[in-house]
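See structure below.
Note that one protein chain of the assembly has been removed; the remaining protein chains are unaltered in position.
On to subunit A.
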Amino acid sequence: MRRYLLHRLWQSLVTLLLATIVVFLGVRALPGDPALALAGEDRDPESLRAIREQYGLDDSLPVQFWQFVSHAAQGDLGQSIRTGESVNTMLRHALPVTIELSALAILVASLIGIGAGVVAAVRRGRPAEWAANALALLGLSVPNFWLGLMAILYLSVALGLFPASGFVPFFSDPVGNLHHLVLPALILGTGLAAVIMRQTRSSMLDALSADYIRTAEAKGLPPRAVIGRHALRNSLIVVVTIVGLQLGALISGAVVTERIFALPGFGKLTVDAVFQRDYPVIQAVVLVTATAYIVINLLVDLLYSVIDPRIRVRGEA
């Protein structure tokens, strides 16, 4: 297990370095100049030169890359070109919001997706399956932006049930925090719920036709135990994989959701930084996202070994 873990960690570090190089070069390949974006209307050549000098934008690319990597290795992600704030502080404020939003979205998506997937598999060929499939299709087809806008118009403006924007930290007001996040989590979780539903249904159908299920039924186990303890548990491994693989989609969904609901999260930070060509923020955001992606995929792999011990044996072989 240790060897497997070390191997995966080494792979992760290489991936991270490659991601850093790609984003560093990618950001600079974008048309547009951060100094111009910052100067906006009030630009004059002297100011532009001063901005470029202040943020090292006039240094050569290797020098800029070394500055970024050497500071990042010491935990200093730099200073925002646009606001002058420390990028570490910006991330410290934004990360918990997106983590909480994503966790709630995964919770909502799992509850809806697994529930609907089990119903669709058990009630195969009946109206319940059709309804679940229709909902899944809808969840996959409707863009988050439109759904969010509709939710604000109907649930916030017309009915006044939820706030249309804003955020309260969990530790200062837990109820207010959840009240602000229910709607965004629901919108963000819709697409993922559809994916989970379809995957759960498919895996459950496979499991329900397996020999061990017939054996369990022959032993006289009640249907609830057969479905819950045997079929569903064996189907969950795929669902866990899906959640892991969908993390990227979840983060890109968070970009849209956070902008709609004015949530001070990672997604909003990313998009705004890209529009403003705020290189230090974009680099930091991608670095943290890549790290999170790698760590979560590593955890998902390790979770396999908990759910299915055979995977661990192969990993050590």
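What to note about this one:
One rule holds in what follows: contacts are C-beta pairs under 8 Å (C-beta built on N, C-alpha and C of every residue); 3 or more make two chains touch, one makes a residue touch a chain; residues count from 1.
Note that in this section contacts and distances are computed from a predicted model.
Taking the options "Pimeloyl-ACP methyl ester carboxylesterase", "Peptide/nickel transport system substrate-binding protein", "Na+/H+ antiporter subunit C" or "PDR/VanB family oxidoreductase" in turn, only "Peptide/nickel transport system substrate-binding protein" matches the UniProt protein name of the chain that is not displayed.
Looking at A:Pro45, A:Gly75 or A:Pro127, the residue that reaches the missing chain in the full complex is A:Pro45. Within the whole complex, the absent chain has one touching residue among A:Pro31, A:Gly125 or A:Gly220, and that is A:Pro31.
Here one chain is not drawn; of A:Leu101, A:Ala132 or A:Leu186, the residue touching it is A:Leu186.
Mapped onto subunit A, the interface with the missing chain covers residues 31-33, 36-47, 50-51, 53-54, 80, 82-85, 89-90, 93-94, 112, 135, 138, 142, 147, 149-167, 175, 178-179, 182-183, 186-187, 190, 259-260, 262-264, 268-269, 272-273, 275-277.
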